[in-house]
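Below is a slice of the complex: some chains, not all, each in place.
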Amino acid sequence: MLYLTRIETFNAAHKLFNPELSDLENDEIYGICANKNWHGHNYELYVTIKGKVNPKTGFIFDLKKLSQFIQMHVIKKYDHKNLNLDVPTLQNILCSTENIALAIWNDLEIHLPEGVKLHAIKLYETNKNYVEYYGE
Amino acid sequence: MLYLTRIETFNAAHKLFNPELSDLENDEIYGICANKNWHGHNYELYVTIKGKVNPKTGFIFDLKKLSQFIQMHVIKKYDHKNLNLDVPTLQNILCSTENIALAIWNDLEIHLPEGVKLHAIKLYETNKNYVEYYGE
Amino acid sequence: MLYLTRIETFNAAHKLFNPELSDLENDEIYGICANKNWHGHNYELYVTIKGKVNPKTGFIFDLKKLSQFIQMHVIKKYDHKNLNLDVPTLQNILCSTENIALAIWNDLEIHLPEGVKLHAIKLYETNKNYVEYYGE
């Protein structure tokens, strides 16, 4: 079993705000991340799949196709967008890095090409923090 | 003459949109960067000052004070903000990396501590592009 | 289960020297790392916690509080220090990256906020080598 990782990026606006809480509570929990006019990040996404080497190609899966798959199901929907307003799978969800990683896992999982097994998502919000999810 | 550089970061939302142009023209010029609901970046700012070594301290200027100076006059005003809406010195200005760099230069230049000479601003918008300005 | 990682840094002096061995043996084992006048590093520390998303906040744990927790229990004690002489939890311990990582794990583990589970410590000594510890 080998693990193949592809790294892609998207640049997006978001804010952290729970509409079921008061403005004061939002401020206490989220601080400057709750700025009503949004802020943003260069998100860096690591997608790891696992499998055995195909003896005909030498690949677990074609890297170019993996990149196109991530582009189609994540980057096109998240890049240069407002995560809270523009991304269908993030509607009514708190746009924390944790929840964005979970949404990206689902975006990829339901469209996986035959024979590809998703192993992990790693999502950097800044170069000082990231979230990992392994599907369970 | 030596050159001392400090690197600070800010995370902000913005969009590229010229209100004097039609939506179609904005789309042609800015593409996805004109998304009306904003997008965002982790901006990385390099501030370079120049001077001679003070024989008493060994410093051109105290690095901690340089960091605090950038924090006070740039980071506090730009970080976790919407550059188009929230930053006073960017009002009525197209929020390109070029214009943000020019605004930051001015934010710093007018508050420079005595004896400090600003040499350069370098502003990364993503890890694939940046703008430099030397004040002239 | 998700994994959240925060990266912090500290700059410290140390040497590798076993007082129970002769100078010659220390030289053979540690080479230039045994320099009696010390040397030093910019250590880069990755702290990973694990948990489920709190539906009220969208967080496993507040990233700002995680950073403050690492600052309080590690960075304040290790940063701009001599690891062999100044850090209480490293006294009478060989200051290898392995042992520093174990000490940091313990520094964090005994002070963990309620509900937080420590998953991993990764400690870079230079950009060419690091140690990982998972608590077992």
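Note that the chains are named A, B and C in the order they appear, and that numbering of residues resets to 1 at the start of each chain.
The definition used in the following text is that a contact is a pair of C-beta atoms (placed from the backbone, for glycine too) under 8 Å apart; a residue touches a chain by one contact, two chains touch by 3 or more.
Bear in mind that the values here come from a model prediction, so they are computed numbers and not experimental data.
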item: Whole-complex copies, counting every chain including the 3 in place; value: 6
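Quick note on the criterion: only the chains that are shown with their structure count from here on.
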item: Chain contact topology (line, ring, star, complete or other); value: line
item: Centre distance in Å when subunit A and subunit B are each reduced to the mean of their C-alpha atoms; value: 28
item: Where subunit B and subunit C are represented by their mean Cα positions, the distance between them in whole Å; value: 34
item: Multi-chain contact residues (two or more partners), subunit B; value: none
item: Of all residues in subunit A, those that touch subunit C in their complex; value: 16, 18, 21, 29, 31, 93-99, 101-102, 127-134, 136
item: Residue numbers on subunit C that touch subunit A, as the complex places them; value: 1-8, 48, 53, 56-60, 62-64
item: Residue ranges of subunit A in contact with subunit B within the complex; value: 9, 11-14, 32-33, 35, 37-42, 79-82, 85-86, 126-127
